[in-house]
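Read the structure below first, then the notes.
Only a single protein chain was left out; the remaining protein chains are all shown in position.
We just call them A and B in the order they show up, numbering each chain from 1.
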Amino acid sequence: MEVFQHLVFGFSVALSVQNLLYCLAGCLLGTLIGVLPGIGPLATIAMLTPITFSISPVGALIMLAGIYYGAQYGGSTTAILVNLPGETSAVVTCLDGYQMARQGRAGPALAIAAIGSFFAGTVCTLIIALFGPAIAELALEFGPAEYFSLMLMGLVAAAVLAQGDMVKSLAMVVMGLLLGTVGTDVNSGWRRFSFDIAELADGIGFVVLAVGVFALGEIVANLGDSKKGAVFVAKVGSLFPSRDDLKRSSGPIIRGTLLGAFFGVLPGTGPAIASFSSYMLEKRISKDPSRFGHGAIEGVAGPESANNADAQCKFIPMLTLGIPASGTMALMLGALMIHGIAPGPTVMTQRPDLFWGLIVSMWIGNLMLVILNLPLVGLWTSLLKVPYRMLFPAIIVFSCIGIYSLSNNAFDLYLTAFFGILGFLWMKFACPPAPMLLGFVLGPMMEENLRRALLMSRGDPMVFLSEPISLGFIIATVLIVIAMMLPALRKRRGDITD
Amino acid sequence: MNNYLKHIATLFTLICGFLLTGTSVASDVYPAQPVTVVVAFTAGGTTDLLTRMVSTRLSEQLGKTFVVENKPGAGGNIGTEFVVRARPDGYTLMVNSVGPIAVNPTLYKNLPYNPITDLDPVVQIADVPNVLVVPAGANTPNLKELIAKGKTKKGGLSYSSTGVGTSSHLSSFMLAQAANLTAVHIPYKGADALNDLLAGRIDFMFATIPSVMPHIQSGKLLPIAVSSAKRSRSLPDVPTMIESGYPGFEAGSWFGFFAPRGTPRSIIDKLNKAVNDIIKEPTIDKQMVFAGADPVGGSPEQFKNFIDSEFKKWQVVVRDSGATAQ
Partner (left out) sequence: MKSELRNNKDFWAGMMFFWTGVGAMIVARHYPFGTTLNMGPGYFPMVLGGILIVFGAFITFRGLRRNEKMQGPWSLRALIMLPLSIVAFGILMRPAGFIPALAVLVFLSAASGREFKFKEVLFLTLFLCVLSVAMFIWGLGLPYPLIRKF
């Protein structure tokens, strides 16, 4: 098979000592910055790009890519350990991963996260190798109408899955949608809710919101708890996942990978959607959904695989079509251009060493990361034994530096402090933050695509039903709503209390 | 207890060390310290990358690090305002482009500063022409066909842009105005504009050359005109809008170095000379052209005159198009 030949060729490129070193450097650096909130692959790659001018383009791309997916691995580490999402996509991992850490099960959580990510990375490498260009072409079929319908389905599914206090969850989704409108409206150029503060003209940063609400709010709450005393976690259990853990995780890992690959290929989706969808899916099909939010390992296995698959597959539109799916991708694209390479369909034929070398190196990078991260689990869990009164200032320090580095602007910090207070209050009022975050992420995209689709169709609302893909999602949405209402019609839902 | 003393000693040494490095040395030789170059956009755009390239060379040439600091937000206003308010001692500079300098004063109603008067132009680095592109499958291989389609298609043509009030939006508006076309503007955030264009859901777009180069080379997008006065060196076979029958049509992007108003003339001249030399270097020249930028250079006066004319031109276009950022 031709692909097999290409892969062999790719191995020959990726396994050169130089490129292996670049890969390792990228992965290490990526893990480090993934662990730190705020500083993301974007800032790092930007700062390192000049260095890459002096090395070969293949090496440069391998290293930059290593940073990128290395950050995914690192981001989940702090999410699990201290409820601090180091990366946007790690937010979902906070939900159950952190609860697992509280129960002394940080080891298995970290291990499963690494294993799931590696599986996803492997599968996606194969997908890219086999189907890359074809998938990219298919992704072009997604226009604003399709994106809107897809996100509508996602939002409705989320509402359906709201557990516990349904009314408050829905209200929080709306709150998130509203927070998402802060900033410049793409379709009209109007600045909404910015109160003449220039920094708000681009909206509230996701990291600022997530770190404030999750990490900061959590710390404030912990400090109030006199029982917590000296150490954060009473006892750290075994470092390894049990057989039961592995059994429970296998399904979510596979499903998460497929889901992540799907979203990864679509350039118009953000980083958090893949992990959110996986979480919702696992909760939906679980035999005991009430475990979610309290340390269900499926809530870590699925989303972690999904976000790694998403990150890797986002390379497809970039490499094969030259469409960057995120800011980081745009940066890598730019770096390539400076090196004199124009990504696109021609890259596969003109620079096969670049294309296949990169693909194989991505798999090697995943392997390196799993080998790096599994032993580190022991190190990380021992960090948890540090007395909390010394640990939490460290968390605050890294969060602050990371967030400040986003735009080199102190305003982001003020905003984080504000959301920290809000996050704490929300905890006290029993308003779940996860639905809010989902609304925050999906809302602006939904609105943007809805209005854009209507603009393009010159005001014809039928555009959502006349395009086949869009129609498919709308039908699925209706089905979901019906499926939710059926049990309600049969018996009154008695579980609306907390 | 011994441990404790060791820590105090370390702290003391460190503080001494930092104080020494942080002291500003009064000197006649510029630069005597690292220089901050502010870019008002997020890391990764072409402006940012080319700035980093030039800054690296400046560091080598002038002997002190030129550090790039991104201060994105509000269409470039945050970073611009920051430099406007910085001390004019030559240690805070900025690389800025057409939007925040020439367009935003008209676009934004209450800008608390005036980039034309509050900044001293140092040197124009390059022109970044906009190129008019259409999807390959759209059957509009040249400007005439595009306009013809515009007159006959129901609902008119649609064009994408990188945002309301950007040069990509305003250039397209200028075209629609000049050719008397109905055209619907579909704004996007930055690079998202390409997706629907490639798929053929959008009819045309004025994009900066770097952002669409890969697609032009792969044949997915056809360049049918460039918006600069002269043909672009990166796309020498593409006619200009003027050549295509629209005299006076000139609408592109550009970027250059700026300093806060009042920066000493000697420093400005020194920087000007250094940058002019750098952009003539073959490697830099090649990288810029490949990315779609045409190196320009010139004197600070030339840059100032250019900016003034740009401001006047865009003022008219913005008013006509009704674009605002409230």
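The rule we apply is simple: a contact is a pair of C-beta atoms (placed from the backbone, for glycine too) under 8 Å apart; a residue touches a chain by one contact, two chains touch by 3 or more.
None of these values were measured; they are calculated from a predicted model.
Undergrad: Taking the full complex into account, find the residue in A:96, A:146, A:185 or A:282 that is in contact with the omitted chain.
TA: Only one listed residue reaches the unshown chain, and that is A:185.
Undergrad: Pick from A:292, A:392 or A:473: which residue touches the chain that isn't shown?
TA: The single option touching the absent chain is A:392.
Undergrad: One chain is left out of this view; which of A:77, A:320, A:361 or A:416 touches it in the full complex?
TA: Here the residue in touch with the unshown chain is A:416.
Undergrad: Spell out, residue by residue, where the missing chain touches chain B.
TA: 4, 7, 10-11, 14-15, 18-19, 21-24, 36, 67-69
Undergrad: Mind listing the chain A residues that contact the chain we can't see here?
TA: Answer for chain A: residues 32-33, 39, 44, 47, 167-168, 170-171, 174-175, 177-178, 181, 185, 187-188, 190, 192-193, 216, 219-221, 223-226, 230, 388-390, 392-394, 396-398, 400-401, 404-405, 410-414, 416-418, 420-421, 424-425, 428-431, 443, 447, 450-451, 454-455, 459, 461, 498 touch the chain left out.
As a convention for this text, only the chains that are shown with their structure count from here on.
Undergrad: Touching chain A in the complex: which residues of chain B?
TA: 42-46, 48-50, 52-53, 56, 69-75, 77-78, 81, 110, 155, 158, 163-165, 184, 186-192, 194-196, 198-199, 201-202, 210, 213-215, 217-218, 220, 286-287, 290-291, 323-326
Undergrad: So in the complex, which bits of chain A are touching chain B?
TA: Against chain B, chain A makes touches at 42-43, 45-47, 49-50, 53, 140-144, 184, 186-191, 196, 198-199, 201-202, 267-268, 321-324, 327-328, 330-331, 333-335, 337-338, 340, 342-346, 407-409, 448, 452, 455-456, 458.
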